[in-house]
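All protein chains but one are shown at their positions in the complex.
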Amino acid sequence: MSHFSIQIDHQNSQDVIRVHGEIDLHTCPDLHKTLSEQLAQGVAQFVLDLNQVHYLDSTGLGVIAHAARQLGEKQGHVHIITTQPQVLKIFDLSGLTKKNIIIHANLADVPA
Amino acid sequence: MSHFSIQIDHQNSQDVIRVHGEIDLHTCPDLHKTLSEQLAQGVAQFVLDLNQVHYLDSTGLGVIAHAARQLGEKQGHVHIITTQPQVLKIFDLSGLTKKNIIIHANLADVPA
Amino acid sequence: MPSPQRVQLSIPASAEFISVVRLAVSGVAARMNFTIEDIEDIKVALSEACTNAIQHAYQADAKGQIEIEFILHDASLEMIVQDHGKGFNTTENIKAEKSNSSPEDFGLGLGLVFIQSLMDEAEINSIKGKGTTLKMLKNLSTHAA
Partner (left out) sequence: MPSPQRVQLSIPASAEFISVVRLAVSGVAARMNFTIEDIEDIKVALSEACTNAIQHAYQADAKGQIEIEFILHDASLEMIVQDHGKGFNTTENIKAEKSNSSPEDFGLGLGLVFIQSLMDEAEINSIKGKGTTLKMLKNLSTHAA
């Protein structure tokens, strides 16, 4: 079975948070912990690579939206990198991308 | 979900039967049909590529053993190509490889 | 007319079993020849229903089971998710209830919205103190679609 893991890579002079596996009620606390730690370190924006995430539902969205709200207080953005159809569809349905959550196909498209 | 399919390729001057998917009670009738057709055409040996088979149990073994028995009447062999641990273990447990069923890691190892 | 085939699943109301439910339903839906996109939609809707039962139905200390039933109709998959938890008033404004929620609750109130938009039919029945039953239906898209 695919195990869930989160890894932080320093790339293009910023931290890229790479999630691997399915984000649901069981695994979203791990994502929450990672994002909270980054927030505590005072990062100005999040880069979240979800290309290896094949499943996302409202629980994972809740964690991402919560972090986005906190970043929003300092005009920060959450950049999501994914081309996964299921993940794109969920973000689309949620309407969250109207706020400070931006979806990109490639890491190169994320502003530094 | 992985779909089940069988494909016959002509390679190294013989027919190679390539199975893709899980061989169980539900899918083994398809394998039986293919092997019966080959037997009806009078082939002298079977080359069965199971490298894309990730699951095999006694139902699939039964079909292969049945065909091997018929080939055995004319001194023919069943050559199985696989490096899949689960498939190797099942053949090993069955004791069938003591008869005219031979396992190979590569197609190149099969005598023409 | 033969009655439709049924698959039943019962899991503890605990987050680690939602992935088991997704695996099972992906097998059922694949056998019915749903498209990959439809299978993904079905997995989300069913996960949302289980998530609600786990998060809202039971007290943290009294976890019960969640019963899931799949009814394989000729042209649709019916899914029924049932808990024996506290139930809720489905006619109340659910959003209003959300405003009192603790800041540590990340629920966006999207679960039922997703179920409604991803499924062809969804119906919720809840009795306070008895539990909640959610019925969902996903139609097999015809080849013309």
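Letters A, B and C mark the chains in the order given here, with residues in each chain numbered from 1 onward.
By our rule, a contact is a pair of C-beta atoms (placed from the backbone, for glycine too) under 8 Å apart; a residue touches a chain by one contact, two chains touch by 3 or more.
In this text, all values refer to a predicted model and were calculated from it rather than measured experimentally.
A.B. asks: Among C:Ile11, C:Leu77 or C:Ile115, exactly one should touch the missing chain; which is it?
C.D. replies: Checking the options C:Ile11, C:Leu77 or C:Ile115, the one contacting the hidden chain is C:Ile11.
A.B. asks: Taking the full complex into account, what residues of chain C touch the chain not shown?
C.D. replies: Touching the chain left out of view, chain C contributes residues 5-12, 14, 16-17, 19-20, 22-24, 26-28, 31, 65.
A.B. asks: Even though one chain is hidden, which residues of chain B still touch it in the full complex?
C.D. replies: Within chain B, the residues touching the omitted chain are 1, 22, 24-26, 28, 32, 55, 57-59, 61-63, 65-66, 85-86, 89-90, 93-94.
We adopt the following convention: only the chains that are shown with their structure count from here on.
A.B. asks: Could you please state the distance in Å, as a whole number, between where the Cα atoms of chain B are centred and where those of chain C are centred?
C.D. replies: 42
A.B. asks: Using CA atom averages as chain centres, what separation in Å is found between chain A and chain B?
C.D. replies: 46
A.B. asks: Mind pulling the chain C residues that touch 2 or more other chains?
C.D. replies: In chain C, nothing touches at least two other chains.
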